[in-house]
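Shown here: the complex without one of its protein chains, the others still in place.
Chain IDs A, B and C follow the sequence of writing; residue 1 opens each chain.
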Amino acid sequence: MIIAERKPIEEILGLLSKHQKVLVLGCGGCVTVCLAGGEKEVGILSSQLTMARSKEERPLEIVQKTIERQCDFEYFEGIRHIVKDVDAILSLACGIGIQTCAEAFPDKIVWPGVNTKFLGVNLNVGEWAERCQACGQCVLDKTGGICPVARCSKSIFNGPCGGSQDGKCEVSPDTDCAWALIHDRLTRLGEVDSLREILPVKDWSYSRDGGPRKLVREDLELESGK
Amino acid sequence: MENNTRIGVFFCSCNGKITEKVDYEQITSEIKKLPQVEYVRDSQNLCAHLEGELICKEITKNQLNRIVVVGCARSKEEGFFKEVLRKAGINPHLLSMVNLLEECCSVHGKSARSAAKAMEMAKMGVARAGKLEEISFGEYSVNRTVLVLGGGLAGMEAALQAAARGHKVILAEKEDKLGGRLARVNSIIGVDRNPAELLDEKVKAVTSNPSIEVRTGTRLGDLDGNIGNYTAWLVKGDTETPVDIGAIVVATGVQTIFCPVKYGLGIADNVIGQMKLERLLADGKDFTGKNISLVIGKTTEEFNLSFVIAVKNALLLRKRFDATVNVFYTNIKVAGDNWEKMYTEARDAGVNFFKFDEGIEITANNGEILINYEDPFIRGKIPGPFTVTSDYIVLPEELVPADGTEDLAKVLRIDLGPASFFSIDNAHILPEMTSRDGIYLVGSCQSPGFVNDIQISARVVAEEIFRKLYADQVSVELTQPYVDAAKCVVCLTCYRCCPHGAITIEHGEQYDNLYKSAAQMNPMVCRKCGICAAECPGKAIQLPDYTDDQVLAQLEAMEV
Amino acid sequence: MKAGSKLERMLESGNFTVTGEIGPPKSCNGEIVRHHARMLKGYCESYNLTDNQTAIVRLSSIAAGKILLEEDCEPNIQIVCRDRNRIAIQSDVLGATALGMKNILCLSGDHQKFGNHPTSKNVYDVDSIQLIKILDGMRNGYFANGEEMKDEPPKIFIGCAANPFADPFEFRVTRLEKKADAGADFTQTQCVLDMERFERWMELVRARGLHKRIKILAGITPLKSVKAAKYMNKYVAGMMVSQEYIDRLEKAEDVKAEGVNIACEQIEYLKKMEGIAGVHIMAIAWEEIVPEICKRTGLNPRPEV
Partner (left out) sequence: MSANADFQPKIIVFACENSGWLAAEHAAELALSYPERVELIKLPCSGKIDVLFFMKALEKADGTIVLACQKENCKFIKGNIRAAQRVKQTENLLKEIGIEPERVGLYYLAANMGHKFVEIIQNFYDKIRELGPNPGKVIK
């Protein structure tokens, strides 16, 4: 799940400053689940923006809409007629959705309304934590199902480093030391000796470091042998 | 129905109480102009019986399908008008009531401002009426079997009460025989019965009842589902068997821990707990002429049970053996039916009561016991400490929940309350209820209690179970929130927020969204608080009678 | 001999070895390094040059190493994984060895959150153990990608850190073992301020025979104040200060003198401990005290090797 958080309102007001009519566009995917950009947030943000602009005596007209997912082009088809009439779109989708939206409406200004934070898990209502960095080559088999790339502050492969104390990371007492978690879990599973093996340097070319990634599965493409 | 909404607005002057402050003429003429309002009428006293019939007729005649009553809105009146709607053949939830009497006339003077408010309130009522929705009933198949956990007196009593109301009962006891703590006491507070006899009688009644199936050596391992449709996994030895049940009564009771260390004492033959004393008395030990001291006040102060037990036994020792009985106390908590009387009786019978605070020192060996104490009332006037020598010292035990209470709470998905006993629901509703419908508490598992309370609460619980599961097929008014599956992203927010465990995620083709799933509220469990609706990030949840549309329409109709 | 540095020769000789530490300044003023080098010259076999310690921008450790060489002091170049990827690190290693530096200490590095550029991006292309392995490969003539060097391989004496005071305790020994497996020749420990825990750790080290595979230099830091001791104990992750030392400092009239006393006692104690090859004296911002400590513990003058 992608975890996002609404941008500070001043920033959004700044982005919208020159517009009179905008579409606040929610997404029914991850950002609804993480309470950042679903229909309810669209409503609250719209009300907040309306009030803020009314206070400045520069009224802002807002059209509200939430579509199934903003990371698929097809879902934008149904809102073309709405988009036509607005100055700009404020997208509350994650970074993927915002870009898809911009691509779907090449002639329309699309502003980001949220900051996309990380790929994570919902620990409780109002509490999320990072779990994956999409590094492209999963090592969870070697680390007891706990990811050192995403959860160790230094992303080291042969931890824990010397800053691990009482199961916490040197960076903050609120952060669990991923390697302490790995060590404890493997100990519980009776597999702790596997940590004696030195994990080799990672091939980061599968990660973002190899350049923007793209996945093509020819066996699934509609027209094969393109 | 949206397009042919036909609203009828009925004004009541409440025998002039309203009209003396507010001019209806002005309001009715405005209201008549509102779209969808097809009929307006004002009356002296709308809740008169004849008026009810008249409203009925007007509804039919004018084909009204939404009714606004402007006047008062107490629950009694609401009931009256709902009945009128029912008689007129329209859903009683299509009624919008405006409490002009109490929200305006009674609290404001006659002025332009109060007139404006009256107008606004009427308009809000009409606006809400336009958004009202019908609420129907649903039929639910339920399992009427009751699972009782704990085969002590509370469990047996609950089983008998439920069986008497036609429920099948499975009585699960983790030990290998029924009886619980009753098997270990000499007498029962407030009940003039021999415990052994009473126990025998109850065990016979339970075991001979064809509706009650007793399973000993059995505990609850896991639980799925909700009221009317639970699946409980009963664990006996290494085997786990599922049973389908409709409700659960928890009667796992309390346990006592003898902890003389808290009184600065070690283990000695003449230092005993109340439970041991009960045992000795039941076994016929002779205490004639002995000097016995009972100390209470350093532990388990939060429950009056320990105080009442001490007073009961003090009185018994005094009466039966003519023993010298001293009760050392910091506090005497004997509030409750007859306990105060028993305390007075003990004083009258010659039990000595000594108050102490911090200044008490007890030394015990098997020969004699010395108690040095200071009386805080006479300290300074008659300097202490005083010394009392005793043959026996009796201490209260710690009262703690039965073993496994914490695990059981997790399985039942209910919280633990003060002192780690099971937490009851809001005490005003039904003290035996938990936060989840279909799970009830009887006896000391919620807080150490008395035998004579058990019968009452067992009856109340059995009655409540019967009320909910009165037949194999029950009819439930579907006032629970409904979910627009197209907007539901199955994010689990509602599921996590629901205080009653009423929400499940259901799957099926009928759910028109990407996930073919949606959150669903079980009408038998849901208590209609609307927390889920307010939390839903997709605005997929609406609570009938309080939908967003209805609330926002009222805001919309409001003047600035 | 792997690199033939003075440090390596001293450790091989079996003499109780002493290393020191010099923190490069937050400026381009090389004279500060030179000043410390002159002050400490002759007291230690080799001097660690920290690599942007606590993630604060400082004069580079290799440049500082060059100044040390000019002063006839042997540098021990620290390299952290935080700031450079494997390309930059290998390049720096080649550069350092070309300038005549022979000891390199491999570290993960403090997280940049603690430094003066907390908004920067960290690298951690490799971790400290992987770095040791890369260096071991380089001295055997291979780059990290497996490519064989066409020219003479760099001669490197590889060091690493060990922290007996971090958690999980038992795993700390395993981690040292992994470093030895990766090719580390010596290790310098986190400053020992809790001798009891250090001894327990050494017991585990000896039980695995690790002291025979890797030279262990115990970290020594003279405590300067009670406040600092308490702070380190409470707030610095991976550091422990025993209550005994805190009590002694609190009671002492001259706290600094007591701190030096403690350090000297520790050195004397460590001299006798099986498996300890020497000490690494880290007098953070108190370099001038090192000569006194060395003299009092008979570590000066240094034997010739």
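Some observations on this one:
Everything below uses one rule, namely that contacts are C-beta pairs under 8 Å (C-beta built on N, C-alpha and C of every residue); 3 or more make two chains touch, one makes a residue touch a chain.
Everything numeric in this text was worked out from a predicted model, so none of it was measured.
Judged over the whole assembly, touch between the missing chain and the shown ones holds for A, B. Although one chain is not drawn, the whole complex shows that of B:101, B:126, B:362 or B:441 it is B:101 that touches it.
In the complete complex, the residue from B:38, B:58 or B:120 that touches the missing chain is B:120. Remark: the omitted chain is touched by one listed residue; of A:15, A:52 or A:109 this is A:52. Residue B:531 is the one among B:349, B:505 or B:531 that touches the chain missing from this view. Remark: the residues of subunit B touching the chain excluded from display are 74, 99, 101-104, 106-109, 111, 113-114, 116-117, 120-121, 124, 425-426, 428-429, 435, 497, 499-500, 527-531, 533-535, 543, 545-546, 548, 551-552, 554-555, 558-560. Mapped onto subunit A, the interface with the missing chain covers residues 8-10, 13, 40, 43-44, 47-48, 50-52, 54-55, 59.
Criterion: only the chains that are shown with their structure count from here on.
Taken as a contact graph, with one node per protein chain and an edge wherever two chains touch, the assembly forms an open path, each chain linked only to its neighbours along a line. Taking each chain's centre as the mean of its C-alpha atoms, the one that lies farthest from the centre of subunit B is C.
Chain centres defined as mean CA positions place A nearest to the mean of all protein CA atoms. Centroid to centroid, with C-alpha atoms defining each point, subunit A and subunit B lie 43 Å apart.
Between the CA-based centres of subunit B and subunit C the separation comes to 66 Å, rounded to the whole angstrom.
In subunit C, no residue reaches two or more other chains under the touch definition. Not a single residue position of subunit B touches two or more of the other chains. On the side of subunit C, the complex with subunit A involves touching residues 81-82, 86, 108-111, 113-114, 122, 124-130, 133-134, 144, 161-163, 165-168, 171, 174-175, 177-178, 181-182, 190, 237-238. Across the complex, subunit B is touched by residues 28-29, 32-33, 35, 38-41, 43, 66, 68-69, 122, 124-125 of subunit A. If you check the complex, the residues on subunit B that touch subunit A are 487, 489, 491-493, 496-497, 513-514, 535-540.
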